[in-house]
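What you see is the complex with one protein chain gone and the rest in place.
The letters A and B name the chains in turn, as written, and every chain counts its residues from 1.
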Amino acid sequence: MLRFDDVRIVQGDFTLRADMAVDAGARVAVIGPSGSGKSTLLNALAGFLPLAGGRIGWHGTDISLAAPALRPVAMLFQDNNLFPHLTVAQNVGLGLRPDLRLNSTERAQVDAALESVGLAGMGARRPGQLSGGQQGRAALARVLVQKKPMILLDEPFAALGPALKAEMLDLVSRVLDETGATLLMVSHDPGDARRICPQTIVVDAGRAEAPVDTITLLDNPPPGLRAYLGG
Amino acid sequence: MPLWPGRMAGLLLLLFLLGPLAAVAWRAGGGGWPGPADMEALRFTVVQAVLSALLSVVLAVPLARALARRRFPGRGALITLLGAPFILPVIVAVLGLLAVFGRGGIVNDTLAFLDLPRVQIYGLHGVVLAHVFFNLPLATRMILQGWQAIPAERFRLAASLGMTPGTVLRVLERPMLREVLPGATLIVFALCLSSFAVALTLGGGPRATTLELAIYQAFHFDFDLGRAAVLAVMQMGLVMAAAALALRAGGVTGFGAGLDRVHRRWEAEIPLLRAQDAALIFLGALFLLTPLAAIGWRGVAGLSEMPAQVWRAAGVSLGVALTATALCLVMALSLAAIALRHGWVEGVGLLGLAISPLVIGTGLFLLVNPWIDPARLALGVTAVVNAVMALPFAMRVILPRLREVEATHGRLATSLGMVGIARLRWLILPRLRTVLGFAAGLTAALAMGDLGVIALFADADNATLPLQILRLMGAYQMQAAAGAGLLLLVLSLSLFWLFDRGGRHHAAV
């Protein structure tokens, strides 16, 4: 179980509060108006923003002060999820060993991950030689080998077309099936939430609310969210 | 990146820069008071440095603008060659300038042929002319960098909005210049402050006495160490004050690699502007390359007359230059890692510009002499001093790019646990390759041509090439010295070119 205990994140004159819990293995969408603090929540969880107050616990352990790499999360950002100067296989390999000294078992793991995202045989290419969809797959292959119990997606597929994005979300859900990881996914598109996230956290007016059932929420949104969803 | 190497480098730098100064002051038993002549030297130093800096930058703007919006064959080679004056030893460059502007130079011969009065190069204007020759290319590079930092999309947007060149200047170019020019002016100003031989040789007389000459005089002529130390502090204060001003006005820009990209400029595709840019580039190249050609032409005849010591000195200089380069890159990277968090650290890097080589040399001599024969450390000390003096430039090249890399890829690398060596090896070094190559080229070339402290430490066996050139001239062997000058020019440019290319070769996307 992931717990936000009276968490307060301050950025300039913006403050985000969170006091709630997410069940282990849950798949949760994070939605809310632009600038409401969705990315802030994920970045604090991943360790890129310090807490001004409160604590974040994972299975009872306080992880508020742990270094980003030591937290139980794998994160994909809006962009730059691959190092352009490294090959696809190296990019994935970094998920196993940050110094890239892979042994043969680890290399096999990389190959297997690439195969499972449909990039078999493309390990020697550079990201620049891949299409947008293939780049997303490569990043997911790394998340796969990282074997972290939580996966945080900060709109990594926002730039993809609808069909490609759907494909990626299905791949994410396959990865989750395989790893049993907890998912927190920022999205602007209610369709994304409906597609793979049974639960949703609403971030609005400086608060991240506890997760609620996605379908119920979207069918009958509260006023603030209604304005944002445009309907 | 870990911060301890940067802290070490910073501490080392401060010790290295301030230690010698303290040693000189301590040996003198306190400061000495500068006399009225010293104050006059201070005045002249500031006047010539301000004029030189302003003129270099003002002339560099149109040249950089022309280079920024035109693509033509040989553009890359021209930009590389433009780096040459900056790295030449003073006396070689001065003789090259005189071949063009001197009494029997090309300009006066042409004027005489046209029955026009001759021009006289000696005087304040001669000093400024020489400083512009040295620093115009540097200023051009810095400003060109600013132009290329404007995203190509902005010019596309400007074109789609039908902006005229005038509007582009106001909307896109002027804000960039406002940011870039103070820093560029500062660097040139600082470089001109410590001018000694140029100012005196072309200045036409004791009116052209600079602080650096006053320091020399205090050391060797009056043996007044206290006054030398106080003068050095004055010089440092000037640079620091200028740095503070420039940082407030806009910050110090980089002048990095990758100057061969040219954005398409729809608004400038007008025949008149094309002709104007062509003329500007031609004039700039003519001003900067003719003296170089003269050095080449004078030197070729002397190549066969060079004694064996010159080749040996060339080997020594290469060793010094490569050592200085390695050292400088390590220090620049470490300091840049700290400067990412604490911006003021960059100011520490700038100290290298402010220090008088004479004071560093003498101070180190005082520090070292009780323990070790200074001659045994001559080459090591020269390498370190050159690394320190090139540091401000290397920092300017590396820091902006490091900032960008950390902004783009830093979080991902951190989330993957890439720290220390792993981050350096798999993220920083590959992403910084082009700028590191450029910084290395610049440092190596600068160190090749430097005559700073070696003269105080060297004995017969470990002379560097610039010192050997001076010794050849001191023994009437002007031809051989010209040959050695050409050798130095070729070696420096080759080093620069090799490092710069090496950085860009196979550069990752």
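The rule is simple: a contact is a pair of C-beta atoms (placed from the backbone, for glycine too) under 8 Å apart; a residue touches a chain by one contact, two chains touch by 3 or more.
As a working rule, contacts and distances are computed from a predicted model.
Per the UniProt record, the absent chain's protein name among "Putrescine transport system permease protein", "Monovalent cation/H+ antiporter subunit D family protein", "Thiamine ABC transporter substrate binding subunit" or "NAD-dependent dihydropyrimidine dehydrogenase subunit PreT" is "Thiamine ABC transporter substrate binding subunit". Counting contacts over the entire complex, the absent chain touches B.
Screening B:P5, B:G319, B:P430 or B:G502 for touch with the missing chain picks out B:G319.
Only one residue in the set B:W147, B:F365 or B:F393 touches the chain that does not appear here, and it is B:F365.
Across the entire complex, the residue among B:A53, B:A99, B:L124 or B:L138 in touch with the chain not shown is B:A99.
When you scan B:P62, B:P307 or B:G502 for touch with the missing chain, the hit is B:P307. Touch with the chain omitted from the figure is made, among B:W26, B:Y216 or B:F287, by B:Y216.
Looking at chain B, the residues touching the absent chain are 27, 37, 91, 94-95, 98-99, 102-104, 122, 196-197, 200-207, 213, 216-217, 219-221, 223, 307-309, 315, 319, 322, 362, 365-366, 369-370, 373, 375, 455-456, 458-460, 463, 468, 470-478, 481.
Here, only the chains that are shown with their structure count from here on.
Averaged Cα coordinates give chain A a centre that lies 47 Å from the centre of chain B. Of all residues in chain A, only 46-48, 67-70, 73-75, 77, 80-81, 83-86, 90, 94-95, 98-100, 126, 128, 146 touch chain B in the complex they form. Within the complex, the chain B residues that touch chain A are 408-409, 411-419, 421-423, 425-427, 430-431, 508-509.
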